[in-house]
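Encoded as structure tokens, the structure appears first; notes follow it.
The complex appears here minus one protein chain, its other protein chains still in place.
The block that comes next holds chain A.
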């Protein structure tokens, strides 16, 4: 499900089944060297989280993407977001990022780190299969948390 009025109504009615929040974390970088990479990896993250949503619609809520810059306090960012989602009643919160800076927080928070793949040069079919491969890597992470 997505973070919109209609889906959230369903979430509130079936809280016992929908227990996982997924937060895409695309990095905002405006510098000449970083801007293209920043946009491309944000596209990748959003396509991937949308695909996760399609597969696990009945158990996850994908929040709007959280843009951050290198200068922001990343620990605080994760903490604040995780806190609110816990208040909302989510048992598990996963952050999805392609920035290595976040993988160091993996002890405290569930950060799924994936190397960004440039999707812009691919056609629809190719994208599907690439995202499918990525998803297969993520599923064990989910089932491990869900099973515990």
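Everything that follows uses one rule, which is that contacts are C-beta pairs under 8 Å (C-beta built on N, C-alpha and C of every residue); 3 or more make two chains touch, one makes a residue touch a chain; residues count from 1.
Keep this in mind: contacts and distances are computed from a predicted model.
S.K.: Name the omitted chain as UniProt records it, choosing among "Menaquinol:cytochrome c reductase iron-sulfur subunit", "Raffinose/stachyose/melibiose transport system permease protein", "ABC transporter ATP-binding protein" or "Na(+)/H(+) antiporter subunit C".
M.R.: "Menaquinol:cytochrome c reductase iron-sulfur subunit"
S.K.: For the chain that's not shown, point to the residue among A:58, A:89 or A:118 touching it.
M.R.: Among A:58, A:89 or A:118, only A:58 touches the chain that is not shown.
S.K.: Just one of A:10, A:37 or A:79 touches the chain that is missing; which is it?
M.R.: From the options A:10, A:37 or A:79, the contact with the absent chain belongs to A:10.
S.K.: In the full complex, which residues of chain A touch the absent chain?
M.R.: Within chain A, the residues that touch the unshown chain are 10, 14, 17-18, 54-59, 124-125, 128, 139, 143.
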